[in-house]
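Take a look at the following structure, please.
As you look at this complex, bear in mind that one protein chain is not there, while each of the others sits in place.
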Amino acid sequence: MTAETASAGAAPSLANVSQDATRVPGEPKSRSWLVRALVLVIAVAWTVPTAGLLISSLRPEVDVSGTGWWTIFAHPFELTQFTVANYERVLTAEGLFGAFINSLIVTIPATVIPITLAAFAAYGFAWTRFRGRSFLFAIVVGLLVVPLQMSLVPLLRLYGNYDLVGTFVGVWLAHTGFGLPLAIYLLYNYISQLPKDIFESAYIDGATPFTAFTRLVLPLSFPAIASFAIFQFLWVWNDLLVSLVFLGTNPDVAVLTARVSQLVGSRGAAWHLLTAGAFVSMVVPLIVFLALQRFFVRGLLAGSVKG
Amino acid sequence: MAGALEPQAQVNSGSGWLILRDLVLAAVVVILIWLGLGILRSETMLSGLGPFVGKLVQALVALAVGVVGIWALFIVVNSLVEYLPARATNAIRPFVFVLPAIAVVSLYLVFPAVGTIIQSFTEVPEGEGLLYNYAQAFSDPKLLLALRNNAIWLVLAPAGALLIGLTFAGLVDRIKREALAKIFIFLPLCISGAGAAVIWRFVYEWRPPGRPQIGILNAIVTLFGGDPIPWLQEIPTNTLALVVVMIWLQAGFAMVILSAAIKGVPTELVEAARIDGAGEFQTFVRVVLPSIRGSMITVFTTIAIAVLKVFDIVYVTTNGNFDTDVIANRMFNEMFRFRNFGFATALAVILFLAVVPIMVVNVRNLRQQGIGV
Partner (left out) sequence: MRNRTWLLVVVCLAVIVAACGDGGAGTTTAAPGTTAAPGTTAGSATTAAAGTTAATGEPTGYAELDQAMAGDFAGTTVEIVAQWVEGEAENFNASLDPFREATGIDVQYEGLTDYELTLQTRVDGNDAPDLAQIAQPGKMISYASEGQLVDISPWFNTDKLVEEQVGGFFELTQFDGGVYGVYYKTDVKSIVWYPVEPFEAAGYTIPTTWDEMTALSDQIIADGNGNPWCIGIESEAADGWVATDWIEDIVLRTAGVDFYNQWWKHEVPFNSPEVLAAAEEMASIWFAPDYVYGGNVAINATNIRDVANPMFDPAGPQCWFQKQAAWIPEFWPGNRDVSDRSQWANPPGEASSFFYLPGIDPAVGNPVLGAGDMFVMFTDGDRPEVRALLEYLATPQGAQAWIELGGFISPNTTVPVEWYTSYPNTELVPILNNADSFGFDASDLMPAEVGAGSFWTGMVDWVAANGEGTEEIFQSIEDGWPAG
């Protein structure tokens, strides 16, 4: 491993960060095998349960309950022991495409709206002055602990009065409300740590708080925003409870998780469809994760301060 | 120190023409959002396009309204505020930033939470005092057991997830295929709750001795000549087994946040430590760890709160049997199965109170960082 590619002095700009630039300079070569081995051990330990299920979802039910999933490695190339029937049934299920689009319709705004609100709020709490600032912030963060289940019934009643049940707007706002405290908390912790001098120089250059936010805070907070975006996306994408309660299972609006849980049946008979469904719906979050990974780069802050 | 800055007073050259333009713009934004919502709610408007195209158009409208709309609203409101006299602008602007979030949170969390607190005192059998539900709760041996279990979870799960997440984030920071390696820890987060339950049901599966084991843990145990262990039945192994599921799920969260934080440690600091001759490990402990202390507390807090609220893992694996109950599971059962709103709300308040010490530590930490909370 050649480690000296990224010199600390030349802060990389967003555009030309390469993989190598993320490595710490001066890494001793002798240790790298140990690091790799440790990484491998943890990764394997974390993946075995999922891998077991993935393999199980490709085996006929009778085999799954008869022998351990690892027994396939005895003859891994005997393709007759596998079946794609579960995936076939999930993928050809009626209304799956619609449910997929519905999931996107729900998830993307339900990720963007809370992040936008939270970034503005975190910035407001961290870098503007107003009466009651500390008090309000403490309340918002304290709301982290309110269990979601407690909110469902009063909200449904409210929604019922305004015809919001079964609408996308209703479920966006619900996810926004439930996700905001954590979003504000996480983004505040990051945004409040930005160096003071960047704001000073920005204001001297005539920036308003609003332009300081859009031109400085947002770009500089990208790692924090990206990581929260990943989670909010995941939670909403995988959520069943909120969407069941606020959207329902009407095919016009039902999301993927609701559709899959319908496939599984009232007594949970078809758990194998559930897992096949889980693996199918996993693809989108993984893409999001990989896409946002790009923003986890070293030196973002340093570069911008100097630039 | 954050919050100590004042922007220079902005003097908007208040031309009436510009104000008019921005007002019109604001009106247009509001009308567009309104129309978009109308299209989304109308069942008939898109039906003429056929199921496929209709769905796609609906998706595009939804994205335009939800994603662009929220930004347009902020921009428009801010531009209007800037026409006010400078002092008023400076006084009001913070609220432009903060109030939308406060409003949403108030509606979705404060309003139900206040209702919950009130209900926990008032929803009591006739002739009983205000504290009836709380007295019931603390005299219920099964609930005390649940409290104890919550304490076990609280000690083990956040620490475990933090440790694994931190170790992994620190390690992959220095290997080539970082994103690839991270996927493995991240994977559990992508799986729905129900899927995760099935996964761990398989891991802990127990078959009578002498039969082929299909759970990997018992397969290993029997491979070494042991008797299969009913992981979810044996006390206290079962609670630990459930905590492991939580750690498995949350380590990815810890890793992503901490990895972002590690990337944020100024390169100069790390560099300086290297030049001083610090080794790999020493640099990590002396330079990186202190720099990401805030993030670590954040992660710990977040997971701790998630742990207090945890119920689905317990609900689908043991449903609190075999001494594994936790408060949130009991609350769910009391609320949705037994319809004991008074008791359920009292449990919610107890959970709420349990988090207070964690939040105190947090606030103290933010203070230490010099942020006035």
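Letters A and B name the chains as they come in the text, with residue numbers starting at 1 for each one.
The rule is short, and it goes like this: a residue touches a chain if its C-beta (ideal position, glycine included) is under 8 Å from a C-beta of that chain, and two chains touch if they have at least 3 such contacts.
What you are looking at is a predicted structure, and each value in this text was computed from that prediction instead of being measured.
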| item | value |
| --- | --- |
| Chains still shown that are in contact with the chain withheld from the display | A, B |
| Chain not shown: contacting residue from A:V35, A:A51 or A:A85 | A:A85 |
| Hidden-chain contact residue, picked from the options B:S106, B:T237, B:S291 or B:N319 | B:N319 |
| Contact with the hidden chain (one of B:S106, B:S291 or B:N340) | B:N340 |
| Where the unshown chain meets chain A, residue by residue | 60-62, 65-66, 83, 85-86, 89, 152-153, 155-157, 159-161, 165, 240, 244-245, 248-250, 258, 261-272 |
| Absent chain, residues of chain B that touch it | 125, 201, 206-208, 230, 232-233, 315-316, 318-322, 333, 336-340 |
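Basically, only the chains that are shown with their structure count from here on.
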| item | value |
| --- | --- |
| Where chain A and chain B are represented by their mean Cα positions, the distance between them in whole Å | 11 |
